[in-house]
Each structure stands twice: as C-alpha cells, then as structure tokens.
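Coming up: chain A.
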Amino acid sequence: MSDMILYFIVQTGFVILAAPLVNGIIKKIKALSQKRTGAPVLQMYYDLFKLFKKTSVVSDVSSWIFRVTPYIVFATAVAAAMIVPVTTLIKPVWNTGDVILLVYILALGRFFMMLAALDTGSTFGGMGASREAMISALIEPSILVSLITVGLIAKSTAVFPIMTFMQTVQNPLIHPVYLMIFCALLIVIIAETSRIPVDDPSTHLELTMVHEAMLLEYSGRSLALMELAAAIKQLVFITLLVNLFLPHDQLIGIHGIAAIGISLLIYLAKVFIAALLIGIVEVNTVKLRLFSIPNLAALSFILSFIGFLQFFAFGG
Partner candidate 1 sequence: MGYVLLTVPLLAVVLFIVLKKKHLQHVISVAASVTMTIAAGFLTWAVLKGGFIEYSAWGGFFRVDALSVIVIDIVVIISLMTSIFSVGYLENEIKHEKLTTDRMRIYYVLMHAFIFTMLLALTVKNIGIMWVAIEATTLASAFLVGFYNGKEAIEAAWKYIMICSVGIAIALLGIIFLQFSSLAVLDSSQFLDWTAMIDHATELQGPTLRLAFIFILVGFGTKAGLAPMHTWLPDAHSQAPSPISTLMSGVLLNGSMYGIIRIVAIVNRSFGNSMFVGRILIAVGILSVVTAAVFIFSQKDYKRLLAYSSIEHMGIIAIAIGFFTPVSLFGGLLHMINHSFTKSMLFLSTGNILQKYNTREISKISGLFKMLPVTGVVFLLGLFAIGGTPPFSVFASEIVVISAIFQEKNFLVGGLLILLLAIIFTGIVVTLFKLFYGTDIPKETPPGELNIPGVIVIVLLLGIITVMGLYIPNELRILIDQAVEIVIGG
Partner candidate 2 sequence: MTNYLDALSVLLLVSAFILMGNKRIGSYIKTFQFQSALVALLTGIIGISSFAQDGRIDVLIICAVVIGIKVLFIPYLLKKTYAKVAYRVEKDFFLNIPILVLICCLMVVFSYFSFAETMGINTGTINNQIVNSFSVILIGLLFMISRKKAIGQIVGFLVIENGIFVTALFATHGMPFIVDMGILMDILVAVIIMGIMVFRIDEKFGSINVDNIKDLRG
C-alpha cells in the first residue's frame, strides 16, 4: 500500500512540479545561445501561478465542450504521467499501463483540444485543429511501431515491464534496434510537443502556429491548465525516451528510500540533458513548411520501421 501511495505521489506530484521546469530550461538554453539573458528558469511557475488566480473569459457562442476541455486535457496528461514511471524502483500496484493506452489517452486529450478549438468558431482555432489533426495522424504510426517494437523485445506491452526490461540491456544506443527507435522517438517528441521543426511554441504568427492557435481563445485558469498539461505531456515523452534508452536504475546497487532519491536525481539529470538536446535542436533548425512535415513524419516512421525489421533480424 505504501508503495502505491509513493508511486502516486512521485508520478503525479513530482512530474507536475517538474514539468514547467523543463520548459524553463529549454527557453533559457535558447536565450543563452542567442546571447540574451532570457527569462528566469522558473518563469513558467510564476506565469501559471498568476493565471490560476485570474478568472477566465469564455466566449458566448461556445458550448460546454469549451469549458470542460481544459480539465479533460489536464486529466489525460496526468493519467499519462501515471503510466510512464520516472523510476523503476517503485513498483506500481496495478498493471494497466499499456503503451497503446498511453498513446490513446493522449489522443483523447488532443481530440478534445481540437473540438474546443473548433467550438469557438474562430478561424485560427479551426486552422490549428486541422493542422494538429494532420500532424498527429502522420506521427501516430511511428510512435506505435516504435513502442510496440520495444514491447515485442520486452515481451510485454505495458510500460513498466518494458522499462524494467530495458534496465537489463547494456548500452542500448549502440544496439541497432534501439538506436533506430531512439531516433524515431526523438522526431516523435519534437512533433508531439510542438517543437521547432514542426511547430514554433513561441510564435503567434497565424501562418505558422499550430498548437498555439488552438489555445488562443483560452484565458485565466483554463489557459493555465492547458499549458501545464502541455508541459506534463512533454515531460512524459522525455521520460519515456530517457528511461527507455538511458536506463540508470541498475547502476544503483541499494534499495529503499535513499535509492529512490538517488534515482530521481539521476532522472532529473537525464531530463536536463534531454532538454539541452531539444534546446539545441530548436536553435539550430528552422521551422519546416507545413507540407514538408509529412517528409519528417515519413523519416520517423521509416526509422521505427527499420528498427522493427532489425528486431526480426537481430533479435532483442
């Protein structure tokens, strides 16, 4: 029982608290590489705090979907966070955290987000929704193929057993299967978290924005929930990536609370490295034209597919 509570606290509380920090780090890296001081790393916490205090303005023409969406999106993000363990040292008591469930829980949130964007009837909302639908449809095959390939090797489709299996793999990144899946997932994360080659999180230029266009009508607490949900989703994906392909828990020889603490610290270090990587990618690439995104998605799919084939060839 205590394990369950601990898991619950770490997976929700810790992830929710850490999620805005990742955004802060990425923004700081971008600012530093452009020789600006930039906002403080904790800026997003202040923003969220401020937004939570404000009331939100809701358009008269919108329906209940618009009002309920922020809660659904936030709930799906937290549910996703519950599925992807940040450390394998705490055993979840239930065992339902399936990769397919993970993908479709997030899809549910996205579905409502698109509905809400259409609901207000604003042109940007519709545009953003259609683009988001396109990108997610393009990226979905590759995310499923990647995760299921890893699942096939681990002989389970649940996230926790996959991760515990990955702890036993030596140096996954020079193994051909994992190398391919890693590259594929990297592209997936960039697309899913609305990062630069696919979408620009800092723009409000109507020609280019995708994710932001769907949030335009939101304000106050609803906006805060949406942004926090986006940050959580991003951290969930990063967790998935780093915990699958840079396993660290086998390095810690001890058990108990201390081990968990060390594990979490190492986890944060890995997340920091991943944030650094994403920041560098963002600085060094330009946003793709919308019609070039299929090529990127195809590349991601191809990588995951090659990984899948290599699994047949090389085995786990």
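The candidate set was assembled so that all candidates are chains of the complex that A comes from, given by their letters.
Everything that follows uses one rule, which is that a residue touches a chain if its C-beta (ideal position, glycine included) is under 8 Å from a C-beta of that chain, and two chains touch if they have at least 3 such contacts; residues count from 1.
Just so you know, these numbers come straight off a predicted model, no measurement behind them.
Peer 1: Once the contact definition is applied, which of 1 or 2 turns out to touch chain A in the complex?
Peer 2: Selected candidate, touching chain A: 2.
Peer 1: Quick one: in the complex, what on chain A touches candidate 2?
Peer 2: Residues 171, 174-176, 179-180, 183, 294-295, 298-299, 302-303, 305-306, 309-310, 312-314.
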